[in-house]
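The complex appears here minus one protein chain, its other protein chains still in place.
Labels run A and B following the written order; every chain starts at residue 1.
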Amino acid sequence: MLDGRAQISRPWSPRLILSGAWLAFLVAAALLAPWIAPKDPLAQDLFLGRLPPFWVTGAEPGYYLGTDSLGRDVLSRILHGARLALTVALIAGSLTCIIGATLGLLAGFLRGWVDIAISRMIDIWMAFPPVLFSILLIAVLGPGLTSIIIAIVVIDWTRFARVIRAEAMAQGAMDYVASAQVAGRTRLSTMVTEILPNVLPTIVVLLTLEMGISIIVEAILSFVNLSISTDDPTWGGMIAEGRTSVHQAWWVLVFPLVTLFFTVLSFSQLGEGLKDRYDPVLR
Amino acid sequence: MSFLSIRNLSAALKGRPEDRILRNVSLNVAAGEVRGLVGESGAGKSMIGKAILGTLPLSVEITGGQIILDGTDLLTLPPAQRRTRIGQICALIPQDPLTALNPSRRIGPQITNRLVDILHWSRADAEKRARDLLAEVHIPDPDRVMRSYPHELSGGMRQRILIASAFAAEPKLIVADEPTTALDVTVQKQILKLIAEMQARHGTAILFVTHDLGVVSKVCQSLSVLYAGKVLEDTTVRDFFAAPGHAYSRALLAATPKYTDPDGSLTPVPDAVIAATRAEVADADRMTHV
Partner (left out) sequence: MQLLRTFLLRLATTAVTLFGVAVIVFFVIRVVPGNPIAMMLPPGATEADVAQLTALYGLDKSIPQQFLIWGAGVLQGDFGASITSRQPVLDLVLGRLPATLELSVMALVIAVALGGFMALTGTRLRGSKTEAAIDVGNGVALSVPDFLWGLVLILLFGVLVPVFHISGRVTPSLELPFSTNFYLFESVLRLRFDLWADIVGHMFMPALALAIPLAAIIGQLLKQSLKETMNLDYVTLARTKGYGENHVILSEALPNAILPTLTLVGVQFTFLIGGTVIIERLFSYEGLGNMAIDAVINRDLPLIQGIVILFAVIFTAVNLAVDLCYAALNPRLRHA
């Protein structure tokens, strides 16, 4: 009979294309924000407060997506907010990934007391409500980008560690690892050359997911007023302000929310799409 | 008139009629007869059984033919009616006793459920029947077994239970799909003997799916040889073992341990025979397509 595997071509799936396109667009917007934003994101003008978006009567030209209660341009704030969101996603996501995956690999592959120590830590971490934990950490560290990143890493490393530990354990039990061991390699080198490549697809999925989560965490912290500073344009801050005036000016909530929604969705779909495309085992 | 009569049954992968799984299969099973269905793995033996019982995988569809059971073409019945009818007069003895019992349910209800739910017996009657049958398949302490969960019983024990369950509703036709393949060699013999014994006592017709001609010689009266979903030969067991009609059958017989020299030097089916048989199947395909 035919061997199906060789025959199956793997086209770029729609979700990979759509999510990739949205994220590319967002990166471009973030990089170019100072030049393409129609207004100064910080400029207030109380006479231009709560202007509706351009297609609604009462809109002012130039304020495409309307203004918030202080008269700040919503579109410009979203574009500038993308900078912070993506910075957090990239840095916090990668750091969490590196630390969490390393601990997971060590626990799952070395076993013994390393595993016991790390697993106990994971148990303790899992017993914390994460949102409350992050709010607490920001209270300790004080607001600011660095604090947010530290808080995300400190809280979310378990997401990687738990999953990668289990996978490394499963991989470590397989024959090919035993044969690599017999060949006289050190355990650490076996871990890096034999186990790591096999858990890489999972790591990639978790990483993209974590990037989306980081953005959400930042938004949540801005929402409870603990993120950067109240003036700087952040999506979470805009959402917090939009939530209070949702009955008077829905657009202040809707546009940052939609942006955030698609960004988070795109990150997770990108991960799933990449896994489907590059996972060595056909799923 | 045969009790089961399959006429020109064809099946293919859903949406891909060129990927044929059954090719104009015709076979008959008379009331009380045991017919063997032999062929190598992947020939489509199980698919025929599943087509009869209405349990084909979703990826396979019937593209033509009739399955006439007790005078009615099953394929023309509405699904619900067909299902009930099969439940009333047919039964299956499955291949793997380890996976054919529901792990989260006790043995008793797994035997009685058809009697109660489909045939509307009273629970007490059904339970008495189950106990009697368990005794009939030589299970000691039927009451305890009926209260057990499958994982508490051995493979041979479970296959006995499945046989008892198959005979419970006095079906007219049983499809036995390689009922001994998954068992230990020693247990195989006992189970085979048990099926023959039960069949003789109840007079049930059996379509006995197997790849083992040795088994066929022990329990069947007639047999059909299947290759690539096509019936190559349809004959009685006596004629077959005296003089197989098809080159492939001869080769298959030669490849069966018992009939070659006892030292066990087997002659596998020669490539030339396989090539010729394939060509024959392809020719037949072309005929039906034109």
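Just a few scattered comments:
Just so we're on the same page, a residue touches a chain if its C-beta (ideal position, glycine included) is under 8 Å from a C-beta of that chain, and two chains touch if they have at least 3 such contacts.
Because the structure is a prediction, the values reported are computed rather than measured.
Although one chain is omitted from the display, it touches the following shown chains in the full assembly: A, B. Residue-wise, the contact with the chain that is not shown comes from A:126, picked out of A:32, A:56 or A:126.
With the whole complex as reference, residues 120-121, 123-124, 126-132, 135-137, 139-140, 142, 212-213, 216, 219-220, 223-224, 239, 243, 246-247, 250, 253-254, 257, 260-261, 264-265, 267-269, 272 of chain A touch the missing chain. Seen from chain B, the chain kept out of the figure touches residues 53-55, 57-58, 80, 83-88, 90-92, 94-96, 99-105, 113-114, 117-118, 149, 151-152, 162, 175.
Please note the rule applied: only the chains that are shown with their structure count from here on.
One inter-chain figure worth recording: chain A and chain B are separated by 55 Å, centre to centre, where each centre is the mean of the chain's CA atoms.
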